[in-house]
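A single structure is presented below for examination.
Just one protein chain is left out here, and the rest sit where they should.
Letters A and B name the chains as they come in the text, with residue numbers starting at 1 for each one.
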Amino acid sequence: MTVYVLRRLLSSLLLVWGVLTVTFFVVDLAPGDPVDLWVGPETTIEDVERLRQAYGLDQPAPVRYVRWLGSVLQGDLGISLTRQRPVAEILADAVPRTLQLTIAALILHFGVGTALGLWWSRRRDRFGSRATDVVSLVLYSLPAFWLGLMLQLLFSYHLRWLPSGGTPIAALDEVGLGVWLVDQVRHLAMPVFVLGLAGTASVARVLRSSILQTLQEDYVRTARAKGLDPGTVFGKHAFRPASVSLVTLIGLGIPFLLSGAVATEVVFGWPGMGRVTVEALLARDHPVILATTAVSAVMVVVGNLLADLAYAWVDPRIRTRT
Amino acid sequence: MWIVGTALGPILLIVHGVEAVDLLLGRDGATGLVAGWGAIAWGVLGSRAGVRDRARRVWRRLDDPLARAGAVLCLGLVFVAVFAPLLSIHAPDVLGDPVADRYAPPSAEHWMGTDLLGRDLYSRVVHGARVSLGIAVASVVISVGLGLGVGAVAAWTGGFVDGLLMRLTDLALAFPRLFLVLLLVAFVEPGPAWIVLALGGTGWMGIARVVRGQVLQQREVEYVLAARALGLGETAVVVRHVLPAILPPVLALSTLRVGSAILAESFLSFIGLGVQDPWVSWGMLIRSGRDTLLDAWWLALFPGTAIVLTVLGFNLLGDGLRDALDPRPAPGTGTLDD
Partner (left out) sequence: MDPINAPDDRTVLRVHDLVVRLEVEGRRAHAVDGVDLELRRGETLALVGESGCGKSLTALAVLRLLPRPVAGIARGRIEYGDLDLVTAAPAALRRVRGGEIAMIFQEPMTSLNPVFSCGEQIAEVARLHLGLGRRAARDRAVGLMEQVGIDRPAERARQLPHELSGGMRQRVMIAMALAGEPKALLADEPTTALDVTTQAQILDLLDRLREEFSLAVLLVTHDLALAAERAQRVAVMYAGRIVETGPCTAVFAAPAHPYTLGLLACRPVLGRRQESLPAIEGQVPDVFERPPGCSFHPRCPFSVERCRTDEPGASEIDPGHATACFEHDAVLRKGAWTDA
């Protein structure tokens, strides 16, 4: 097991390095000069050159790459061109916000998704099963940003039940726990719902398919032959092996969640990494773009690593063999 | 039944009366030309029994009603996309009366209402189908090409090359797709071409993996070994024996990817990094509807619904194809309690 962990760790590190490198060169090779943003009618050529030097933009690419890499490893992600703040600070604010949504969405996935998947696999009637199939596919086909807009239309503008966006306002030390909770829920409800919807449908589908397959296995027949009641056969002997497949979904789901977060944050004005990225892209803010893309990719790698380790731990076969 | 389906194209043409002549003569631009002659071709094809028989055979293969519904949806949308000029009532860029017609809710005259400039939303949605669908399909074609290439080469060559290509694939997969696409698109001239390239260049990884798995399997299959024993050149073996075998799962996967490509493109257009004027895409339409969400809700609703229906169609079809190809376990009607 330890060998496996070490190997995975090593390949993850290599992957992170690859990610950083690719990100740097893609952003770097992009047409367009960031300096153009600051050029006004009165800017002189000397000014431009000075700005260039200040931001280190006058050095050749490989040099800049190494310097950038070095500073990243030290935690310095540069200064935002548009906001004049250290990028690391911007991210320190934004990343937890995104994580808030992402983790809540994951809980939704595996809570509701699993329950739905279980319920669905037990359904005997063809109509119920079919209907769930269609519904889950429809959920999977919705564009997140549009769904967000429609929900805003309904819940914020027409019904006025929920705020149309933004982060929770109430601070815990000022109001009571009840009010604080309600405020959290009201602000999180729509974004988390939108973000988590597709994944929940996905989890339910995968789990159902996995369970149905497991039910065909010989060992389920053995469980019945032992005289166990249907509930135990299904819930213990079929579900346990089938649930292992769910863990892989976590790993696969992370990149989708991060992508989805972009759309969700933009629509609901949630100040997370996604929104920061989009704003930076529209403003050609290179250091920020670099940082957010790299960070998101690193998150994916880390997430996959954790998921792989979790899988190895959950599937006893791998745990004892490696 | 088939008479109705076949005649649909020509009927549309006829409905336009005199204008149809303009279309056929190319006076309304290239799209009109394609649509006009396409309608005629559709009618001709549909009347041939041979074509109908093949269609029927393919139809029979898909025996799941949901998959069939998906296929119908997809075909319908492709139909709409191709024959857009015939199906739209007003041209998408015709400006209406700036005062009387702006922000008109759905009515008999404007089925989906109008926008700020009095343009008919229905027509814009119909034309948007071409762009959205076209971009998505084109990008998937690129993804499939790349995926086939990478996967097949990796599996066939094996060893170092395989390892290298797979590491590259892992690297590409480490980026959330949207981030990568945004990265690629943000720094270039906005336009459909770049979007297609960006989407195509970021969607091949899953296909490559599937292709690699399939090719690895097929390598060891007997008829391949036999062919090689007979001395057929490597490429010949791959092309004539292996590729046909791996095509079905790739087809199923690519159908699903069209759906995600549409979603991706619509988001890009929504945030302004995608399709721009004068091109019209569904995402772009939603973008213009965002600011007036409360007053002119139809501007965001209809294009979005179009997206949902389209993606749903492709997902249903793709799912159906995948199920039709994999050996399925008997549907879980086996009871546990007896």
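Assorted remarks:
Here is the rule we use: a contact is a pair of C-beta atoms (placed from the backbone, for glycine too) under 8 Å apart; a residue touches a chain by one contact, two chains touch by 3 or more.
Just so you know, these numbers come straight off a predicted model, no measurement behind them.
Per the touch definition above, the residue from A:138, A:170, A:228 or A:282 contacting the chain not shown is A:228.
Contact with the omitted chain, checked across A:7, A:85, A:126 or A:240, is made by A:240.
In the full complex, chain A contacts the hidden chain through residues 217-219, 221-229, 237, 240-241, 244, 315-317, 320-321.
Note that in this section only the chains that are shown with their structure count from here on.
Averaging Cα coordinates per chain places chain A and chain B 26 Å apart. Residues of chain B touching chain A in their complex: 66, 167, 170-171, 173-180, 182-184, 186-188, 259, 263, 266-267, 270-273, 283, 286, 290, 293-294, 297, 300-301, 304, 307-308, 311-312, 315-316, 319, 329-337. Against chain B, in their complex, chain A makes its touches with residues 15, 18-19, 22-23, 26-27, 30-32, 121, 124, 130, 133-134, 137-138, 140-146, 149-150, 152-153, 157, 211-213, 215-216, 224, 229-230, 233-234, 255-256, 258-259, 262-263, 266, 277-278, 281-282, 284, 289, 292-293, 296-297, 300-301, 304.
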